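After this line comes chain A, so read on.
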Amino acid sequence: MTLLDFSALREVDDDLDPELRAAAHLGAPAPRLVVENLRVSFRTPDGERPVVRGLSFSLGAGECVAIVGESGSGKSVSARSLVGLTGRGSVVHVDRLEILGADARALSSRAWRRLRGRHVGFVLQDALVSLDPLRAVGRELDEALRLHGRAPRAERRRSAVELLRRVGVPRPEERARLRPDELSGGLRQRALIATAIAHDPEIVIADEPTTALDATVQAHVLAELDAMRARGTAVILISHDLSVVARLADRIVVMRGGEVVESGPAARLLGRPEHPYTQRLVAAVPGLETRGRALSPEGAEGPSAALPEAAPGDGPLDPPVVLEARGLVKAFASRGARGAAPLRAVDDVSFTLHAGETLGIVGESGSGKSTTARLALGFSEPEEGEVIVLGAPWSRVPEARRRPLRPRLAVVAQDPLSTFDPRWTVGRILGDALPRAVRRDPRARAAAVRRLLDDVGLPAGDGSVLGRFPLTLSGGQRQRVAIARALATEPAIIVLDEAVSALDVTIQAQILDLLLDLQRERDLAYLFISHDLGVIGHVSDRVLVMQHGRVVEQGPTERVLRAPEHPYTQELVASILPAPRPSNPPPGRKDPS
Partner candidate 1 sequence: MTAVVSRPGGVGAASPVGRGPARRRRHRLADRPWSLWLALSYVAVLAVAALAPGFLAPSSPTAVDYAAALLPPSLEHPFGTDESGRDLYTRIVHGAADSLSIGLGAAALAIVCAIALGALAALGPRPIAALVDRVIEVLFAFPTLLLALLLIAITGPSATTQIIAVGLGSAPGYARMVRGQIRQAAGSGYVEAAVALGHGRARILRRHVLPNALRPLVAVAALAVGQSIVWASSLSFLGLGVAPPSPEWGALLDAGRPYVIQAGWLIVIPGLVIVALALAATSIGRHLQHRLESGARA
Partner candidate 2 sequence: MLTGALALTACAAPAATDTEVVDGGTIVYAHQQEPACVFGGWIEQAYLSYQVLDSLTSLEEDGTAVPWLAESWAESEDGLSWTFTLREDVNFTDGTPLDAQAVVTNIRHWTEGGGNSTANVWLSGYLADAIAVDERTLQVDLVAPYPRLGETLSQGYFGIQSPTALETRTQEENCAAPIGSGAFTVEEWRRGEEIVLARNDDYSSPPANAGHNGPAHVERVIWKFIADPTTRVAALQSGEVDAIYDVPAVQWASLENGDVELLRHVTKGRPHQLTFDAVDGPFTDERVRQAFAHSLDRETIVETVGRGVIPFEGNGGVSAATPGYSEAAAARYDFDPDLAVDLLEEAGWVLPADADAGERAVREKEGERLEVTLPYGAGSIISTDGAAILQGVKEQAEQVGFSVELVPVPQSEFFSGAYSTPEERDIAAGYWTAVTSGILWVNWRPSTAERPNYANQSFLADEELAELILAANSARDVDEQNRLYEQAQEHIADRAYSIGLFARLSTLAVGPRLQGVWQEHAQGGPVFHDAQLLG
């Protein structure tokens, strides 16, 4: 039981033994954290399952190390093992783990507790669930303050408000009395950060701190972390998002399946990624610049590679209008006590969608873009205005009249899983989606299903997913199945509502490539809804920017994103983090030597 007094250790930081310096690649003044060969595995009924295989890095004051990886890369577990919270059934081996110069391998659970929050702050993603949803953020802060230190109530209340102010929460006094769900995404994330830095910890670990946030908010939060780093806090940033990392990190560790594939100074790693996986990651980030280019090596072999310049939309001169929205208005009864008047989720939205083009609708949460999508799909009826699909009235008509046209208008949702009947196998799901005639004839049906799988790049032969349940598929596979189902009825229009938002960046790249290829092959019209300007910039021919249910700006993507006119659009564009662009030709084309 080593109960360490870390405050005492701060002084001795200066004279560090050379070994430790060696361990820290850079001559950082005094490594606050040294990790060598961290290995984590989980005991499962079927043996130990390693999730981290040898992670090493060191971190000095005012430094930021980023650990980048996709789901299952082990980055989060690594982060948690640094505060001894890998959870039940986990086995952690580490050759060396020094926190503030003290050997943390032999820490008692009690000592860990004194360490957490006081010397190491931890910020999780999505404050909506990472802060106790039933508590006012003030109380949450109060808990943080109470845990280490015996300040009286009143003082704690003061410092709570002070903390909120520090992380840039306006009107902190009243905000402290609100619950996470009563705060905007940005504010609540800041509140979460505030709880983590209540005791000015020397080290802050941020695990996907901005993932759930809108672009504009994301920028603010990152700025906050940056400020902390500037104040001398050592920051460990866990993220899947290279653009986020590029903004903050001094050094980057890229992980994949528990292995460290590449690590080094941020500029170098992003500029000249060496490992093919890193190259893929870098190349996979969509944006205006990547238009018409494949994002994934797989996609590179597809038609898009064949005609790289063929920007979508360069079809016939005046392609027919397939979908039109005229002055749509949709209001919802005001939620709860606040918001007296009915909230206008969609307010006078009009647009046209031409065959073979992609219309991107971009906006932040609550901007009404998804409501617009539902109106277009005829899932809900507009109070005013109307939707016209392929020239036929679509709004305020009995479902029976829409039905004949339904097959021509398909949808792919953000979370495909919920759109699959859990009892059905992929084969049945797809078969069921086929036109009646095909559906009825077993042979034709089987063939058609195979073709669909093939179209979306899923194995139709052996290793086929036909017999599997959606639940057992990976996110990418699920989304492919969803797309296949959308294609089953040979639609003219596909509404994609945040269709790629839930995917890892490399998977997202593949799906985006797939979508664009399909569009070219079949002259599909996409109504593409996303909160991610990068994605929108990559896919859409024209974009429609929404805020508070209104269309603030619309026009050709290039124009809108390069020369935004409306102030909101400008803010939005400004908030885009510059995606890291490799100086050498995009990966996938040639082997990295």
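Keep in mind that, in the parts below, a contact is a pair of C-beta atoms (placed from the backbone, for glycine too) under 8 Å apart; a residue touches a chain by one contact, two chains touch by 3 or more; residues count from 1.
Quick note on selection: all candidates are chains of the complex that A comes from, given by their letters.
Because the structure is predicted, anything quoted here is derived from the model rather than measured.
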item	value
Interface partner of chain A in the complex, by touch - 1 or 2	1
Touching residues on chain A, where the partner in the complex is candidate 1	42, 44-45, 51, 69-73, 75-77, 80, 85-90, 124-126, 128-130, 185, 207-208, 211-214, 240, 345, 364-366, 368-371, 377, 379, 399, 402-407, 409-411, 413-415, 418-423, 432-433, 469-472, 475, 485, 488-489, 498, 501-502, 504, 530-532
